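Heads up, one of the protein chains got dropped from this complex, but the rest are sitting where they should.
Take a look at subunit A:
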Amino acid sequence: MTLNIQNIRGQFPVLNQQVNGKPLIYMDNAATTQKPKVVLEALAAYYTHDNSNIHRGAHTLADRATRAYEKTRSLVREFLNASEEEEIIFTKGTTEGINLVASTYGRKFIQKGDEIIISTLEHHSNIVPWQILCEEKGAKLRIIPVNEKGELEMEAFEKLLTEKTKLVAVVHASNALGTVNPVKEIIEKSHKVGAKVLIDGAQSSAHLDIDVQDLDCDFFVMSAHKIYGPTGLGVLYGKRELLEAMPPYQGGGEMIKEVTFEKTTYNEIPFKFEAGTPNIADVIAFQKAIEFVNELGKANIREHEDALLHYAEEKLKGVKGFIPVGTAAKKVSVLSFLIKGMHPFDIGMMLDAVGIAVRTGHHCTQPLMNRFDIEGTVRASFSVYNTKEEVDKLCESISKIAKLKNK
């Protein structure tokens, strides 16, 4: 099925504006995607009609809010193909999901001398929590290297895997380069040495089909705002037996069963990990984002985005001074690049001057930038509402900028 992109664009009010006197071309989707009207309307509708605290209220509004909130959980379960709703925990985002696992699973199950494996592709959110944990526990962090194309070196990974490996935390798709990692293989091999695996799905969940049962990952984390949903909301999937064995993350309302000053007993999962009043409005609005994606179909979204990426790559191939960074065989729609003799900041600013929004810098993946011995890149990342004409404009501007230094 071919998507009607103009129709899709019509559902995103933010796209209909001028920036610096030029029509906005939004290509910073790996940072955050824009929100369709249905999501915006759901936010307004919740606050207009249903605003209420959930799970405890004995009144109609509380009941409506609770049902809507739990309906999202059920949709997320389907979205990830988890076997049970109890395995779906709402968090603030991918970063909190990782921190939750590091500080609860990590606190309980990681010991001195244990090893945790991450990769060179990780963004800081999937590095720092493990560094903190390792420091605290006397455990060791091991890093999977990447090759020149920005793909994981799987042979090196296998060498890192030993009986000391307790946890492997890798990104599904790299935010900086777009590389899609062979996570199923990673999970299978990690399980052979008895290690648990966390998959960082921040960049993959909008594009790739996620089936946590098929993957057999132990944890999967993602953010709502990268799949057309609200900011400040994410999901942690964890296998039931692990979540049950983990101590709570934060103390407070919702996560308790009974509190006395002598002893507190904790609630069942998922509530054990959802202390305090959650992000109710955003959770409810997230439903609409998931439905939006489901209606379009991830395969169709992927097909459109891949076409844009390949079109851009093809067009830019001959541009003198254009240097692609990250040329993995399997990628999500991320075009990371440099122009010879120019600083990424300058390129970003020149593109902004003609209305094109891209990201520049290290993309919170400094170790990866160090690996390529660069300070950062310019990153254009495509979404379902980007058009071929926009890519034309991007390529035209890049060529013009490249000519300044590469005649």
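To be clear about the criterion, contacts are C-beta pairs under 8 Å (C-beta built on N, C-alpha and C of every residue); 3 or more make two chains touch, one makes a residue touch a chain; residues count from 1.
Convention: contacts and distances are computed from a predicted model.
Asker: Which listed name, "Thiol:disulfide interchange protein DsbE", "Cation:proton antiporter subunit C", "Xanthine dehydrogenase family protein molybdopterin-binding subunit" or "SufE family protein", is the one UniProt assigns to the chain that has been left out?
Answerer: The missing chain's protein name, per its UniProt entry, is "SufE family protein".
Asker: Out of A:Ala62, A:Val193, A:Leu296 or A:Met342, which residue would touch the omitted chain in the full complex?
Answerer: A:Met342
Asker: Which of these touches the unseen chain: A:Ala245, A:Ala299 or A:Ala353?
Answerer: From the options A:Ala245, A:Ala299 or A:Ala353, the contact with the absent chain belongs to A:Ala353.
Asker: When the complex is taken as a whole, what residues of subunit A touch the one chain not shown?
Answerer: Within subunit A, the residues touching the omitted chain are 20-21, 342-343, 345-346, 349-350, 352-354, 404.
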